[in-house]
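Up next, chain A:
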Amino acid sequence: MAEDYILETRNLVKEFKGFIAVNDVSLKVRRGHIHALIGPNGAGKTTVFNLLTKFLGPTRGSIHYNGEDITPEHSAQIARRGIVRSFQISAVFPHLTVLENVRIALQRKLGISFHFWRSDRSLEALNGRAMELLAQVGLESFAGMVAVELPYGRKRALEIATTLALEPELMLLDEPTQGMGHEDVDLVRDLIKKVSANRTVLMVEHNMGVVAGISDTITVLARGAVLAEGPYAEVSKNPAVIEAYMGTAH
Partner candidate 1 sequence: MNRQLIGYGILLALMLAAPAVLYPVLVMKILCFALFACAFNLLIGFTGLLSFGHAVFLGTAGYVAGHSIKVWGFPPELGLIAAALAAAALGWVIGSLAIRRSGIYFAMITLALAQMMYFFFLQAPFTGGEDGLQDVPRGKLLGFIDLADDYNLYYFVLAVFVFAFWLIHRTIHSPFGQVLKAIRENEARAISLGYDVAKYKLLAFVLSAGLAGLAGATKTLVFRFATLTDAHWHTSGEVVLMTLLGGMGTVFGPVVGAATIVTLQNELADKVGSLVTVIMGAIFVVCVLAFRRGIVGELGALYKKMLGGKG
Partner candidate 2 sequence: AQKGAAKLSGDMVKIGVLTDMSGVYSDLGGQGSVTAAQMAIDDFKAQAKPSWKIELVYADHQNKADVGSNKAREWYDTQGVDMITDALNSAVALAVSKVTLEKKRILLDTGAASTRLTNEDCSPNTVHYVYDTYALANGPGKAVTKQGKDSWYFLTADYAFGHSLEKDTMDAVKANGGKVIGAVRHPLNASDFSSFLLQAQASKAKVVGLANAGGDTINSIKAANEFGLTKTQTIVGLLTTIIDIHALGLPTTQGMMFTEGFYWNLNNETREWSRKFFGKHKKMPSMLHAGTYSAVMTYLKAVQATGTDEADAVMKHLKATTINDMFAKGGKIREDGRMVHDMYLVEVKKPAESKEPWDYYNIKAVIPGSEAFQPMSLSRCPLVKK
Partner candidate 3 sequence: MTEIFGIPIQAFMGQLMLGLVNGSFYAMLSLGLAVIFGMLNIINFAHGALYMAGAMLAWMGLNYFGIGYWWSLLLAPLGVGVIGIFIERSMLQWLYKLDHLYGLLLTFGLALILEGLFRDLYGVSGLPYSIPEEFAGAYNLGFMFLPKYRAWVILASLLVCFATWFVIEKTRLGAYLRAATENPKLTQAFGINVPLMVMLTYGFGVALAGFAGVLAAPAMQISPLMGSNLIIVVFAVVVIGGMGSILGSIVTGLGLGVIEGLTKVFYPEASSTVVFIIMAIVLLVRPAGLFGREK
């Protein structure tokens, strides 16, 4: 049972000066799934993410990762365990090349990042792996370009490639398609689908097209508590969800 779920929260609660933003949430994320977290605005989705990555400390409740209780750990420790979070604003190193962007992420594990006396040619050993990652997101032909010149959607792709370089077991994506045009939304959706092989993805997303398309499980939050859970087809028919979130148009 335990190895089935990569991440579990038990009765997670977060209060802000009397306001309960997350209320007794027990979430189970199955290994290898794409798990979507949806819900009306202010439901507490981002707060849950913040709790998982320890940007906020929970008021009550516990978080378990691979069966271990990680509630008391710091963000950096959690990141090192393989839980990596993406940012809503595009996060690349604008004046490094696409290749260098990925290499920075790979470099850390090499253990030579404090070696100021060493030539940076020692990093060229990483180029092969970096190109592999770029190929995964379809950026291999852009490797020499400066990141700032990439179109928006490709920047997001680069960001994902960089994140993949850290070999995360669990990726947390907060509204990965926000602000994207239709074409880019499709691109990123396909990308998430593709990289989710061998790893688990937990994402917050308002774009029902994306959620419907790729998620295996959906949890609906409302007013800080879990309202419904299940596959898209099931959840989207739940009247409470329609009333609180989907609206009649869908």
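Things to note:
The rule is simple: a contact is a pair of C-beta atoms (placed from the backbone, for glycine too) under 8 Å apart; a residue touches a chain by one contact, two chains touch by 3 or more; residues count from 1.
On the choice of candidates, all candidates are chains of the complex that A comes from, given by their letters.
As the structure is a computational prediction, the values presented were derived from the model and not from experiment.
What touches chain A in this complex, out of the candidates 1, 2 or 3, is 1.
Interface of chain A with candidate 1 (complex): residues 76, 79-80, 84-85, 87, 91-96, 100, 103-105, 107-108, 110, 112-120, 122-123, 162, 166.
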